[in-house]
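Omission of a single protein chain aside, the complex is shown with its protein chains in their original locations.
And now, chain A:
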Amino acid sequence: MITVDALTKTYGGFTAVDDISFTARSGRVTGFLGPNGAGKSTTMRIMVGLTPATSGSASISGRAFADLPNPGLEVGVLLDASAQHAGRTGREILTIAQRTMGLPRRRVDEMLERVSLTPSEADRRVRNYSLGMRQRLGIAAALIGDPEVLILDEPANGLDPAGIRWMRDLLRDFARDGGTVLLSSHLLHEIEVIADDIVVIGNGRIVAHGTKSELLAASGALVRAADPAALARALEVAGATSTPYDGGALRTDAEPALVGRVALNAGVPLLELRAADGAGLEEMFLELTADTQREGAAA
C-alpha cells in the first residue's frame, strides 16, 4: 500500500505538486493520470526519496522510503527507462540490481525471461536498445526483488500494441496476487484499460479520484436527434442541462431513460441514444489539457 499525505513541492514561486493526498491500495492497479507537466513524475520521485518534499509525506506499507532496509525487496521502481548507462549491457544492469539487493544469481536470467528479452539482446549494450526494450529491462529491474509494490512512471511509453497488452496482463496478475501497482500515464485510454482506481492530477492538484467504475459511471447520456435545438429546449424544461457534443450530438446529465421519455413527449425523433460511458472523464481530461496544449486554442 502507498499512502500520500498532503504532499507539496514548490520550486521558488512555482508549485509543482499542491497538497496531494491519495492511497494506492494493495490488490489493485492505481492509475495516476494527468497531462504532461501535471506533477506526476515529481510526485513519484518524492515517493522514492529522489526529490525532497517541501511539506507532507509519502509512505510505502506504512514506512518512509528511506527507512526501508533494502527497498528493492519491497518496492519495484521504474521512473525513466532511459536513465541507464548507455555502455552497460542489459544483463549487467540487472546484475547490479541483483548484487545490490543480495539476490541469488539465477534471478537475472529469470527476469530476462519474464520480460521476454533474449540472451543475445541481454548481452547488447543499452545504447542499442529501442525504448520498448528499455522499458522491458526497466520492468525486469523493478520486479527482480519480488516486491509487493510497483511504482512505474509511464511504463507503456515506447511499447508496441502487443507490448502494451503484455504489460497490462503482467500488472493485472501482479495486483491479483495481492500486490500494489501505481502507474502513471498521460493517456486516458491506457489508464482506462489497466487501472482499477484512478487518480487524476492537473496543475499539481488532484482533480478527480475514485474507482474506475465510479469515474466512468454512466453519468448522463449521449443523444443524437434530427432537431438538436428542439431536444435541448425540451431537456431544459425537464430540468436537465445539455451541451453540444461532437458533431450535432448532445451530452446531457439526464439518464437515457429520461431522455427517451422527454424526446417522446416533445415529439423529437431520435437518431441515437446511449449512456455516456466515460465521456465525463474524457471531457474533464480534455479541459485539463486544454491549457497546456496548443491545439486547444484552435478548437
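Please note the rule applied: a contact is a pair of C-beta atoms (placed from the backbone, for glycine too) under 8 Å apart; a residue touches a chain by one contact, two chains touch by 3 or more; residues count from 1.
As a working rule, contacts and distances are computed from a predicted model.
**Q** Name the absent chain by its UniProt protein name; which of "ABC transporter permease", "NADH-quinone oxidoreductase subunit K", "Spore germination protein" or "GntR family transcriptional regulator" is it?
**A** Its UniProt record gives the name "ABC transporter permease".
**Q** Out of A:85, A:165, A:189 or A:261, which residue would touch the omitted chain in the full complex?
**A** From the options A:85, A:165, A:189 or A:261, the contact with the absent chain belongs to A:85.
**Q** Please identify, in ascending order, the residues of chain A that touch the omitted chain?
**A** 27, 45, 48-52, 65-66, 68-74, 77, 79-80, 82-88, 92-93, 95-97, 99-102, 125, 141, 148, 176-179
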